[in-house]
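Once you've had a glance at the structure underneath, I'll fire off some questions.
Missing here: one protein chain of the complex. Every other protein chain is in place.
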Amino acid sequence: MEEFSFANQLFQYLITGLTVGSVYAMVAIGFNIIYNVTEIINLAQGEFVMLGGLIMVFLHAVAGLPLILAFPITVILVTLVGMLLDRLAIRPIRQPSVLTLIIATIAASIIIKGTAMFIWGKDPFDLPAFSGRTPINFLGAVIQPQYFWVIGFLIVTVILLTLFFEKTIIGKAMSACADNPDAASLMGINVKWMILLSFSLSAAIGAVAGITVTPISLMEYDRGAMLAIKGFGAVVLGGLGSFPGAILGGLILGTIESFGAGLISSGYKDAFALIVLLAVLFFRPSGLLGSVEISKIKRF
Amino acid sequence: MRMKKLLIVATCFLFIGIVVGPALAADTYKVGAVFSVTGRASFLGDPEKKTALMVADEINKAGGINGKKLELIIYDDEGDATKSTLAVKKLINQDKVCAILGPSLSGLSIAVVPIAQQSEIPLVSAAASYKIVTDEKTGKQYKWVFKVPQSDSMAAEAIYSHMKKEGITKIAIITGTTGFGKSGRSELLRLAPQYGITILADESYGPRDTDMTAQLTKIKGVAPQAIVNWSIGPTQVTVLRNYRDLGMTNIVFYQSHGFGSKKNIELAAGAAEGVYTPLGACATPDALPANHPQKKVAVEYNKNYTGKYNEPVSTFGGHAWDALNLVVDALKAVGCDRAKIRDYLENKKGFAGQHGVFNFSANDHNGLVWQDAFNMIVVKNGDWAMAD
Partner (left out) sequence: MLRIRKLPIIGFALFIIVFPWIAGTIPAIGNYPDLMIFAGIYCLITIGLSLLMGYAGQISLGQAAFYGIGAYVSAILTVHFGLSPWFCMVIGMLIASAVAVLVGVPSLKLRGHYLAMATLAFGIIVFIVFNEEIEWTGGPDGISGIPGLSLFGFEFDTVLKYYYLVWFLVFAAFIFTINVIQSRSGRALRAIHISEAASSAMGVNVSRFKIMVFVYSAILASLAGSLYAHYLNFINPSTFDLFFSIKLLIMIALGGMHEVWGAIVGAFLVTFLSFEWLHFFEEFEVIVYGIILLLVTIFLPHGLVGIPGIVKGWFRR
């Protein structure tokens, strides 16, 4: 048996943690986009990830569409679901308080999950890895090629979003809504459209996360809730509304879980991540990179 | 004002209760079942429900039992103890069934044992724990409770005795944090010394985890001769895939009997090749030798199930097959008399089911021995084959 040193193990934990963390980070970014415009935590965010994975399986592995086609079609379909979510569950609410809006997203997630169970059944599905399954040896750690795709898509998503929010008119308008919806509305920005856009964007990002993680972890209809909770944890850890915070939060949670499982106790690995989260919140009530000032003007 | 509200609420309750109330059925044998059809344990309850419905359908098409139709009342407990208890009570008090199949989960079965005992109704559980049928205080079998799945200790013994034959002494175990995994873990830990086996690493993972590389990395670090992976659901396959990706295939890999569905071989995408797993006959009908006592029932069940539902058989469905057919045999012999059904089941011998040849007795309400109930199977060319 080849030498497998402790240092190699640590490096392996780090790589695994960053990959899992990237998925959490993508979910967290999705949370943030909607939160910034609406102050809602969209608890159906995990369902977008699940739908992304399962629709991709259907288009690519079952219907046989090539990856390059199936990928964008899946993202578009999930984006449509995101739009429907806004139109059917969020916008009709007459007296929106943050809590009723959250309950509406819970209801939506129940409906999406139930429908997915009806369409795909309860079994897990597999998706072929994008560039084969031959693992790469790097510094003694073993890396699946799919890991690079997950981390890579996180980076691409972050770059595209930065460009969108900094360079385009719509993106700037969305940021304006986030800062002050009333003022934005006075400036002629259609806040309703911005909300729709925020749901579409975060659905699309959720779909990307689902598509890239399915070759690693398989996907089944009820995976969404757990991912939503991890993403929620990540976004709170990093600070609500902060995009760098979401990424940092996701990567930290993933890494703690991985090191916790490897070095201490795998049964308690989720608990470690949450204890760290609580400890951070008790000392920094607005998360690592969240701004105290902003959190004060937010209703929620 | 509020009085009116109250009245409306009250009438709604009554109205809906009456409308949704069960229809009366005449001249049938009623058998109740509580399975976890949806929720966290749907991989158990879903095939169980499908199997039970199929078996009942076949029986009724062939003229029923003694000229009476078999009426199956199935409730879904969603893996929840409260629902499962309420369902069992409803089957006893309202539906007035002759016998009850299920629940699917060990914990939930243990929870309803006192109810079956008190109401004096035969209950044939589809869950594994020996605690379902054995009163730990007295060591005796509960009078009214039976179970058809093999105990987890049997699977552990099957795995360990195979290891002994192969000369394996140093192993790592990795188990799920669900009831199935935890129970397997404690049996593996308990029986290891008897087989001269040392457990070098004892890892676990949650039922919704994304990646188990960290746990396997730790196992790789302690360099065992073999790994036992004990859980159910998709995560056990993820473990297998991570194991392959980490280049650990020089370590012998054992799966628990929770691996018994061909879907898992497919999902493993080649990583299952050479993996050992102890399985009941129904999972591997084609691999059984022609003279195997269960060959006929296993082949037939697989053919009918795949034909009807267009999906491969899962070993858990086989438990419903065993439970229902046992009860049907009892109904044929003694009719709908709860006490006589119980006596019949306790004295049932030589029943060739999907998971072994059952020989019940007053001291054994499971009726199985592991040498009989499990065959050691190896995955060869993407299919099951008998090991050695």
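For clarity, chains are labelled A and B in written order, and residue numbers in each chain start from 1.
Methods note: a residue touches a chain if its C-beta (ideal position, glycine included) is under 8 Å from a C-beta of that chain, and two chains touch if they have at least 3 such contacts.
Note that the structure is a prediction, hence the values are computed from the model and not measured.
Displayed chains that the missing chain touches over the full complex: A, B (touch as defined at the top). Within the complete assembly, A:100 is the residue of A:100, A:137, A:162 or A:180 that touches the hidden chain.
Residue-wise, the contact with the chain that is not shown comes from B:90, picked out of B:90, B:143, B:263 or B:308. In the full complex, chain B makes contact with the omitted chain through residues 1-6, 8-10, 13-14, 16-18, 20-22, 37-38, 40, 75-76, 79-83, 85-86, 89-90, 93-94, 106-108, 110-111, 113-114, 129, 131, 177-179, 182-183, 186. One chain of the complex is left out; on chain A, the residues touching it are 35, 41, 88-89, 92-95, 97-100, 103-104, 106-111, 113-115, 117-118, 225, 229, 232-233, 236, 240, 267-268, 270-271, 274-275, 277-278, 281-282, 285-287, 295, 298-300.
In the analysis below, only the chains that are shown with their structure count from here on.
Per-chain Cα centroids separate chain A from chain B by 35 Å.
Against chain A, in their complex, chain B makes its touches with residues 38, 42-43, 46, 177, 203-206, 208-211, 213-215, 217-218, 220-221, 223, 233-234, 237-238, 244-247, 250, 263, 266-267, 269, 311. Interface of chain A with chain B (complex): residues 1, 4, 6, 9, 12-13, 15-17, 19-20, 23, 117, 122-126, 128, 133, 135, 137, 142, 144, 213, 216-218, 220, 223, 226, 257-259, 261-263, 266-267, 269-270.
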